[in-house]
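Single-structure report; data block below.
Every protein chain but one is kept in place in this view of the complex.
As written, the chains take the letters A, B and C, and residue 1 is the first residue of each chain.
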Amino acid sequence: MSVDFSSDNITGAAPEMLAAIGAANGATAHSYGDDAWTKRLTEVAQEVFETELAIYPVATGTAANALALAVLCPPYGGVFCHETAHIEKDECGAPEFFSAGAKLITVPGAEGKFTAPALQAAHQAAAARGVHNVRPSAVSLSQATEWGTVYTPDEVSAITAAGRARGLRTHMDGARFGNALVRLGCAPADVTWRAGVDMLSLGATKNGAIAAEAVVIFDPQLAQEFEYRRKRAGQLFSKMRFASAQLAAFLEDGLWLRWAANANAMAARLAAGLAGVPGVRLAAPVQANELFVVMPAALIAKLEAAGFGFYRWPVPSMAANEDAIRLVTNWQTKPDEVDIFLGALRRDAGAQNG
Amino acid sequence: MSVDFSSDNITGAAPEMLAAIGAANGATAHSYGDDAWTKRLTEVAQEVFETELAIYPVATGTAANALALAVLCPPYGGVFCHETAHIEKDECGAPEFFSAGAKLITVPGAEGKFTAPALQAAHQAAAARGVHNVRPSAVSLSQATEWGTVYTPDEVSAITAAGRARGLRTHMDGARFGNALVRLGCAPADVTWRAGVDMLSLGATKNGAIAAEAVVIFDPQLAQEFEYRRKRAGQLFSKMRFASAQLAAFLEDGLWLRWAANANAMAARLAAGLAGVPGVRLAAPVQANELFVVMPAALIAKLEAAGFGFYRWPVPSMAANEDAIRLVTNWQTKPDEVDIFLGALRRDAGAQNG
Amino acid sequence: MSVDFSSDNITGAAPEMLAAIGAANGATAHSYGDDAWTKRLTEVAQEVFETELAIYPVATGTAANALALAVLCPPYGGVFCHETAHIEKDECGAPEFFSAGAKLITVPGAEGKFTAPALQAAHQAAAARGVHNVRPSAVSLSQATEWGTVYTPDEVSAITAAGRARGLRTHMDGARFGNALVRLGCAPADVTWRAGVDMLSLGATKNGAIAAEAVVIFDPQLAQEFEYRRKRAGQLFSKMRFASAQLAAFLEDGLWLRWAANANAMAARLAAGLAGVPGVRLAAPVQANELFVVMPAALIAKLEAAGFGFYRWPVPSMAANEDAIRLVTNWQTKPDEVDIFLGALRRDAGAQNG
Partner (left out) sequence: MSVDFSSDNITGAAPEMLAAIGAANGATAHSYGDDAWTKRLTEVAQEVFETELAIYPVATGTAANALALAVLCPPYGGVFCHETAHIEKDECGAPEFFSAGAKLITVPGAEGKFTAPALQAAHQAAAARGVHNVRPSAVSLSQATEWGTVYTPDEVSAITAAGRARGLRTHMDGARFGNALVRLGCAPADVTWRAGVDMLSLGATKNGAIAAEAVVIFDPQLAQEFEYRRKRAGQLFSKMRFASAQLAAFLEDGLWLRWAANANAMAARLAAGLAGVPGVRLAAPVQANELFVVMPAALIAKLEAAGFGFYRWPVPSMAANEDAIRLVTNWQTKPDEVDIFLGALRRDAGAQNG
């Protein structure tokens, strides 16, 4: 058995997603989203989020984030985000491209999260320069964060309130939104629109779907602009029904929470198992499905040599002879995989310390 | 039986495409195209096109076209295309967006095609203004065209040669490339790189796939830039294998030609049947899977009332009491559907003239 | 004496403009427009246009036009303009650049002008495609036009009303606005905001200044966005006072009308003189300071050989052995220059016909 914790996008598609595609096939259907499955997706999303909203499938999380930010931020504007945010580090400048040159303004903060006061400080510094700097326009939060941590509804509310008071709208990057929800145990609405979020990138690809992400817009006034931008970006599928059918099933039957719960549980199992291993420590609390683990570099090399899949992920708190790795669990991860990894780790660590 | 000729994107997915997705599912695979199916796609495409090349799946034809043009044309450049080109009329400014503001310069021409001399004339007018106009940089040909007509290899060669002599590179919009190939009966290479084409948008979605288009790059020097632009545009699928598997099967087993052949045959059957109907005439020769049919407006109204699916599509050659419609056949169209439509048309036309 | 009618931008600066620069020099002044001369410019412009407004100096007419359009039209929008408009033909894609990819949609019309019905037709065709085309967003009128013709206040009102009814805002390219005003004999307000114009590019460079154009914004809500875009475009002068001082003097003392009146009068003198010359005819009425003159190609060659300055400017109405030229008069043109040109023309034409 190959044990691979390198990412949650290495998994295949869940049988339920293939079944949804199959069920949407058959007769002809109007193209570009004027079909029954897309209509159903909107209804389901409105039920799940308990509000009027618009929801639009797109091909990737990068597209979802960048399209949303382009709606919330003008070309001459700035978007506040955490210094480790995916939009800042991993999207090849997609937000800058889609927005026609808006600037990401990074906000520092521990364990992948920033606070309302940190946002205020960053805003003050940016706004003080008037037209010599970009106009502060939006905030982007990641939920769960790049560090596998989760914002509480109160934390989100505090940030969106600080932003709103300064004319900023809020985007949430929810590539792992399901994992955050499972952790919080709250309603989807509680940590989105009720907490002041205007637009949400809702990820399904990492959590069982094929290539199905969605942008959820809680302010219907933003929908028309989004529709033009989506088409213009080559993100309007002619055969929309196949994406919509996946997303509708994903939300409707609670699949997203069930799958995210497995990923989170497996991450917790890993964390519990790591706890007792000498020389091994977590760089951040485990709140969703990612672990950042500091250990002796020699130990990492042994795990690599044994064929385990993961990425090295240096963190500031490492000592000279240490390195760190990122472990990501997913909707398919099995307890056996976790236990095999932990067994090898304990063995290698014991040998090292023995 | 509902008979719908409104577009070839109203169809579902072919069973072979669903099977390809299913076969690619299962174990984990590296993300972002570092997988066996994507490798296989490149091999298959190289066999089919008989040359070294790079091939990249993307989500839509609009994305394929706009990404290709952004590689071939700088922001301060111009792209020559037919005045009815899809990139000019139907993509919401995607080429302008992806290229950061390049300008489409339209070239006139009968039946959806332009000629090398027409390109030369348009180039001369544009280039004469120096930096006061955009720099002529690229040509985009549609194959088959928006009028359902097809360029011969000689016609393509003449255009690309005229362009090359003026520093222009050539893109081909092949949303219906299979239909053109079936018509021409030539090798894919003959009408692309051997005829001077640098990049091809290769469509599969209209011809049986789910959401699988590809950009084929015949000049390997352009590939690295393309890869950055693709990521930046939110068009780099994490679970690439599902798109690659469809496209590989599509090309490998000759599915694309078989399906396109059906669409073309059904278009020919429609054309043959229309020939004898009084008051009805074709606005352009039928060379692929689209027909543009002029007839009395009252007759169109009857067909609409009877529930047939098609779009009104005004053409210059209409008389005052006439209108025109577009009929598109597809990989699934059945002879019965054609015959039902023709039967109704003959009946209504006879009543009209009787 | 070298007689040059090639353009009105070949002239130097008027002594009054140099004097204004000199008068603004001396003590230190706050930068970026926070100075007495810029304040005075706004006051003067408000008096001249009889309304609240914002006015911003920029370096070129291209910058004025493109910045204004970027405010009026989103990246996914379309701007209707005449098919010969300067923004379409002579600005190297600046509107597309500043707007991040908006599309110019050309409207046909005789003698450089289009009508409200022609705008309506173009709008209908564009809007019918929904998100598959850009969103119709703005209209741009040239006053005077590229053909040297002038829109009456009623014509402008009809166009802006047709636009407003369809959600379009109106920009006026007034690179030769003074020449149009002199022709119309109306108040500046009558043909701008009172006629429904939202933003005006007001040219001074062709009419005596050094490098001083301005954007006049009649809707104060648009001013803040403009200020960010201006800075971002490198069009916010640190030593603003030198541009503002020119523009204030230009407007305050009626210089702009006096100078434009000279240019128009000299154009009229040319037109009158041409009237009697055999084989020579005007391609458009002379309403401002430009003439488009059709004549035998051999005659043009003689004028060129004699050293007169002008551009060949082909027009549709030419016969096979004819060509056309553009003659532009300016604020400095003297009757003698006109008469020398006319004398040579008559002599050459006589020889030709004799």
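Just so it is clear, a residue touches a chain if its C-beta (ideal position, glycine included) is under 8 Å from a C-beta of that chain, and two chains touch if they have at least 3 such contacts.
Small disclaimer: the values here were computed from a predicted structure and weren't measured.
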{"item": "Option touching the unshown chain, where B:R135, B:R194 or B:R326 are the choices", "value": "B:R135"}
{"item": "Residue touching the undisplayed chain, where the options are C:L72, C:A94 or C:V139", "value": "C:A94"}
{"item": "Contact partner of the left-out chain, one of B:R40, B:K113, B:R194 or B:R229", "value": "B:R229"}
{"item": "Residue ranges of chain C at the interface with the undisplayed chain", "value": "2, 4, 7, 9-13, 18, 21-22, 24-31, 58-64, 66-67, 91-94, 97-98, 205-206, 210-211, 228, 231-239, 242-243, 309"}
{"item": "Contact set of chain A toward the excluded chain (per top definition)", "value": "75-76, 78, 89-93, 96-97, 99-103, 129, 131-134"}
{"item": "For chain B, the residues touching the chain missing from this view", "value": "74-76, 100-101, 131-132, 134-135, 225, 227-232, 236"}
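The rule is short, and it goes like this: only the chains that are shown with their structure count from here on.
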{"item": "Identity of the most central chain, Cα criterion", "value": "B"}
{"item": "Interchain centroid distance [CA atoms averaged], chain A/chain B, Å", "value": "35"}
{"item": "Separation of mean Cα positions, chain C and chain A [Å, integer]", "value": "51"}
{"item": "Computed distance of Cα centres, chain C from chain B, in Å", "value": "41"}
{"item": "Residues of chain A whose C-beta touches two or more other chains", "value": "228, 231-232, 236"}
